[in-house]
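Only a portion of the chains appears, each positioned as in the full assembly.
Chain nomenclature is as follows: A, B and C, assigned in order of appearance, with residue numbering initiated at 1 for each chain independently.
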Amino acid sequence: AAHGGATVCLITKTDTNPFFVKMKEGAQAKAEELGMTLKSFAGKIDGDHETQVQAIETCIADGAKGILLTASDTSSIVPAVQQARDAGILVIALDTPLSPIDAADATFATDNYKAGLLIGQWAKGKMGDAATDAKIATLDLNVSQPTVDVLRNQGFLDGFGVELNNPDVIGDEEDPRLVGSDVTDGNQEGGRRAMENLLAKDPTINVVHTINEPAAAGAYEALKSVGRENDVLVVSVDGGCPGIADVEAGVIGATSQQYPLLMASLGVEAIAKWADEGVKPEPTEGKDFFDTGVALVTDEPVEGVESISVAEGKELCWG
Amino acid sequence: MADTTARSDNYEGALNRSEAVAEFHDARHATLMGKVQHILHMNPSLVPLFVLVLAIVTFGLLLGSKFFSPFALTLILQQVQIVGIVAAAQSIVILTAGIDLSVGAIMVFSSVVMGQFTFRYGIPAPVSILAGLAVGTAIGALNGWLVAKVKLPPFIVTLGMWQIVLATNFLYSKNETIRAQDIEAQAPLLQLFGAKFNVGGAVFTVGVVFMLALIFVLAYVLRHTAWGRHVYAVGDDKEAAELSGVNTNKVLIQVYALSGLICAFAGWALIGRIGAVSPTSGQLANIESITAVVIGGISLFGGRGSILGSLFGALIVGVFTLGLRLLGADAQWTFLLIGILIIAAVAADQWIRKVSG
Amino acid sequence: MEPILKGRNLVKHYGRVTALDHCDFDLMPGEILAVIGDNGAGKSTLIKAISGAVVPDEGDIWLDGQKVSFTSPIDGRKAGIETVYQTLAMSPALSIADNMFMGREIRAEGIMGKWFRKLDRKKMEDFARQKLSDLGLMTIQNINQAVETLSGGQRQGVAVARAAAFGSKVIILDEPTAALGVKESRRVLELILDVRSRGIPIILISHNMPHVFEVADRIHIHRLGRRLCVIDPKDYTMSDAVAFMTGAKVPEAVAA
């Protein structure tokens, strides 16, 4: 078939986050299976937009057939994507939809807002009546507030029942239940420090939203050091295997699981198809993107919030 | 006491004036290799150029027309244009024995000012652009004032300023991107530096031309004007420059202000390059510009090196990045190999200087 | 006659060290004034206070009868005071010509100079080469050599040549011959006499008594941060001068 030997590019936000490492593994396996060549690129830090533009240009120079892209800056990347499409390359957005979403030929993504929403709803349900005077801390990504960061944070608050002011900005809410937010850089060290800071501000915090599972693990260490690890609800996003193990161990209450391997392999398949038949993939019924799904993982389900068990989550996890 | 004069004269009288200028002959540098080394030694800024040419030839041989095409080669120019412009700003600061860690922040903030002024307040684009350039210059001048007058170490001043400007940038822009489509429709002037023209398959942008012009103008100014010489003197030995009549504080403030202005231009070029105004861009501009400057052979201790070297330094990194990616190295391997390259490029430089010493 | 340069009651502390201790100073028009004194007596600090390189803690300075208060060496230079500092004040990585013209570069003629501010390198180099030859510094092989590659004496020669070429009102030389060879020292002394014959007064700090007694019109003896006395070399022997400056003898004016 025509796709044999063709080059596929995978461009991720970073390649240090296990999430993207798995995504690359999924793409690599699929590309090998189909006899294609995978070239992977990544920004140096979260939010590193220019390196992604360079990567797209390099793929054009390289004569790639298709590009799989998790964009750091969903609207700034659009002109570069257009350039690639003009060169006859199929561009598929993975994990993060572009803005506007039809700037890419197709999108295989998690709905990050929904990921946040699910953990918000779960936390609210879990607390029951106590939710009305909860003490909430949010542990976000970094000061530049990239899109995932905002979507998860605002989705969580929305799910928990906090009035959002501007849904594009973190921290402009006026709900008195919010103790505060701090940044973690998405790793354990940052998670611990941010949790400590917020605990010093208000030691009665009892709900914690975290950007991802490493941040949650760090927060847990901070809670443990003041003996509060058992009476604070920690929720997170990602569903990596270490994260699911943390749910099992009670470090994390619930997490929204995403499916990077699936996104990647679907993406590679779509490009092969495009090379062979010139056909673009179709979005999910009723949505403007192909939803690879997000599932809430917890062993303490809450009424009205759909979830899967830890055992199921373990089957599907990606780390 | 007339004897004193006579006394000191009795041996100094043996002096006469008819001697010739000393001349030693020098029979070395006879071989071709010796000559190359000698030329490179006499013109240290050629060393990075030499490394650059070597890198292009090597990748050209390995990759053939994929790399050795007008398209790919001009692509490198486009990819390094932002770093190249910022490296020009960084170079003049480093020549004064300073360092500017705020370049990236000034660049992004200036571009945000240009964008927000146009779109949030509806100010005409040319005025907004001037405002952006003015903001960049003002921040640079503030850096310069703190360095020159308050006598704070440049590292600290610009580190603090980096944080201040970056945070201001996020707070002011509310992290909002201004979309390329909107700019194209309403204020295409903001994208000026992205305008392309084709010269026989080679694609140039206004930004690339600006980068090249900027560096050549600065090279001229640094080499052939009094102000340029003062910049070197300040970096070489500030106290000596002061004692020999250079207004070192003025020079420093001017240098940092100029650096701010150039960064603001980089911000404008950034809009052209990415189409949009994005407050999260440019976070790596510091480290990348410093890397270019040092690979280019400018001493971090000031006073030594040529700004052309910085251009070559930026291009060397660009060539390696594109070349390695085309060869199929993945991101982490490229990162690792660029690390080795950085060390190797400077080691080669050192070696050439030594053997021809 | 009024002094061309006058200092009164100058004080300068460095931390706990008192380098100038209520020091007075006078330079007469057209004279060569030698300043002698022990190491650490405060001679260099005194001339730095005069040239603007150091701002004294107390005291006043008059140039040509006008009170001046320089806050930087540029002020001093603008007022026509040219100084060779003991540390020479050169930019090591720059060339001899660059150093000689630092702060008063010559621009090219025509459009290039006027509009593009281009320097006239050739002119500056020729001038520099000429001045060095006048001083007998013939062993300098390359006028574009960086100053850091010169021998100690060559470097000092360049500094002296610079001051002599540009001083218009007062020339200050802080140990100008310390590192110079016999021949080069002699040339500097000739140069000093030559400068005086052009009517420009000179302050010469030196530890070389024969040289001092040969060229000086008056000798300012500095001790423990202040002017001990001023003597006429025709009235005193070198032995007297040395005895005064080391404290072995007390001059009459002070003893009185």
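Heads up, the rule we're going with is that a contact is a pair of C-beta atoms (placed from the backbone, for glycine too) under 8 Å apart; a residue touches a chain by one contact, two chains touch by 3 or more.
Quantities reported herein were computed from a predicted structural model and do not represent experimental measurements.
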| item | value |
| --- | --- |
| Subunit formula of the full entry, expressed with the displayed chain labels | A x1, B x2, C x2 |
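Note that in this section only the chains that are shown with their structure count from here on.
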| item | value |
| --- | --- |
| Category of the chain touch graph - line, ring, star, complete, other | line |
| Innermost chain, where centres are averages of C-alpha coordinates | B |
| Whole-Å gap separating subunit A and subunit B, where each centre is the average of the chain's CA atoms | 37 |
| Euclidean distance of C-alpha centroids - subunit A vs subunit C, Å | 72 |
| Centre distance in Å when subunit B and subunit C are each reduced to the mean of their C-alpha atoms | 39 |
| Residue numbers on subunit B that touch subunit C, as the complex places them | 1, 4-5, 7-9, 11-12, 15, 17, 19-24, 220, 224-227, 229-230, 232-233, 236-237, 239-247, 303-304 |
| Contact set on subunit A toward subunit B in their complex | 15, 37, 39-42, 44-45, 47-51, 53-55, 57-58, 61-63, 72-80, 99, 143-146, 150, 166, 168-169 |
| Interface residues, subunit C side, partner subunit B - complex | 53, 72-74, 77, 83, 85, 87-94, 98-99, 102-105, 107, 116-119, 121, 136, 138-139, 141, 162, 182-183, 185-186, 209-211, 213-214, 233-238 |
